[in-house]
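Excerpt of the complex: some chains, original placement.
Chain nomenclature is as follows: A and B, assigned in order of appearance, with residue numbering initiated at 1 for each chain independently.
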Amino acid sequence: MVRINVGCDLAYEVRSPTVFLFQIVAASNSYQKVILEELKLNPQLNVERFQIGMAGNQLQRVVVDPCDFQVSYRGTVELTPQTQNSNSIGESPISQTPAEVLTYLNPSRYCESDLLSRFAFEEFGQLYPGYSRVQAICNWVFEQLDYTPGSTISTTTAADVLLQRTGVCRDYAHLAIALCRGLGIPARYVAGYALNLQPPDFHGFMEAFLDGQWYLFDPTRLTSTLGLVRIGTGRDAADVSVATITGNSLLTQQSVWATLASKNNDPPDDGTGSSAVSTA
Amino acid sequence: MVRINVGCDLAYEVRSPTVFLFQIVAASNSYQKVILEELKLNPQLNVERFQIGMAGNQLQRVVVDPCDFQVSYRGTVELTPQTQNSNSIGESPISQTPAEVLTYLNPSRYCESDLLSRFAFEEFGQLYPGYSRVQAICNWVFEQLDYTPGSTISTTTAADVLLQRTGVCRDYAHLAIALCRGLGIPARYVAGYALNLQPPDFHGFMEAFLDGQWYLFDPTRLTSTLGLVRIGTGRDAADVSVATITGNSLLTQQSVWATLASKNNDPPDDGTGSSAVSTA
């Protein structure tokens, strides 16, 4: 069990009445438990909170008139990784994949698994199905790409990245997701906080559905999967923007953090080892 | 109120053990009621039925060993179009869009609204918001494109279609959906049956979310929107394939129909007029 303090401070210059949709609050589910949290707005405005999808994504909607606007979130999250020997984790046959998981086999805006299916089969089709195959995909993505901030834009897709061989965390995740789906392995995008990420920022990683559960992977290797805190999941980054802004507003400041909360817990170690991290 | 008999016969040559996921059964919801239906398989096999998403999509999953395999569906569906004067139907502000509808503002695999947003604003941004604006988009799509079977493939997207100016029903719908989303109007793809469609086939059309409801549009003008029977809805065609096939099987025959069930009802008339068709 690990406790992580996560949070962010966002400041906006709101120039016209603006609707904000935030996804910054840690998800609460069987794998991670939010034990303390606080969301503050300045000025104090009414916040509408709701959940979308089955994965527990929480959204906050706020309508803001022109002003200087700040949002602050602080949460303490308890992770209980149900680690197990990754060698024993197989793939779920399509005949047994739960209905709500099937959608994560479909291609999405930034994960064109329909275009990359053949590529995926040629590169990874011969590998033994299971956790290790998804790990092999993530290793390949890590090795093929150069992590280069600024090399991609918001409309860059997995196919673009496969060609240009550079990207940032969301691109790494998109490519790994597209390759998994191309092989028939359900995979989804996860936005979240990452323990001790350098430089501090929101992070994007992924989950693959194996043996009836979602397992976390981070092809960037920027942090341990044991220190990943989920905000929300979706088909790709389009579904889990930190802030969707309708109106004329400008982000003027952002700080994000995720630090170990309590010293008397086992420190998280490297998730690329033999223990797999799942979301029940 | 209109009663329509819909159905299809599909035959496959199954060459290796195959998992079929069918989406061919008419949806039952507040707008359309299935009053009779029958799904037959030959050979008779166990069918797993389930529903995905909130829009009532029904899927059938069957595992089939090598054989000649037929699926037949027959349904009688009662449509109760809640028509109203389309001029009075406005757009839903993002601040009031229900949580489960927000996802239909996001770009998807075949509807790259992120790429087309600027185009949409330049072409349709000045129009009065509401039903008439979506109708204007559909009219524009109808006028710009040539309906050309064979001109597109399964990976063709809205952006492709906007450039090449040809397509079939799914392409028309994808382009209209992408333009709607680009303007901030939630829009989704609908697969279904269409009354008296020539040549008979499954049909693809769309819904836009206006004034708190989903309204049907068909930019192809191949049939009246009053004769459209929904099978399922999704972000785009990727979500509502008639049959998703995992295994080595070949479609050998397909027939599809939708005909008026009872003569003593008002015949459906042209949906491009002033009455709008919604899904509650």
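By definition in this document, a residue touches a chain if its C-beta (ideal position, glycine included) is under 8 Å from a C-beta of that chain, and two chains touch if they have at least 3 such contacts.
Remember, predicted model here, so these are calculated numbers, not experimental data.
The full homomeric assembly consists of 4 copies of the same chain, 2 of which are present in the displayed coordinates.
Throughout what follows, only the chains that are shown with their structure count from here on.
Spacing of chain A relative to chain B, judged by their CA centroids, is 31 angstrom. Listing the residues of chain B that touch chain A in their complex gives 19, 21, 50-53, 59, 61, 63, 93-95, 99-100, 102-103, 106-109, 112, 114-115, 154-155, 184, 235, 238-239, 246.
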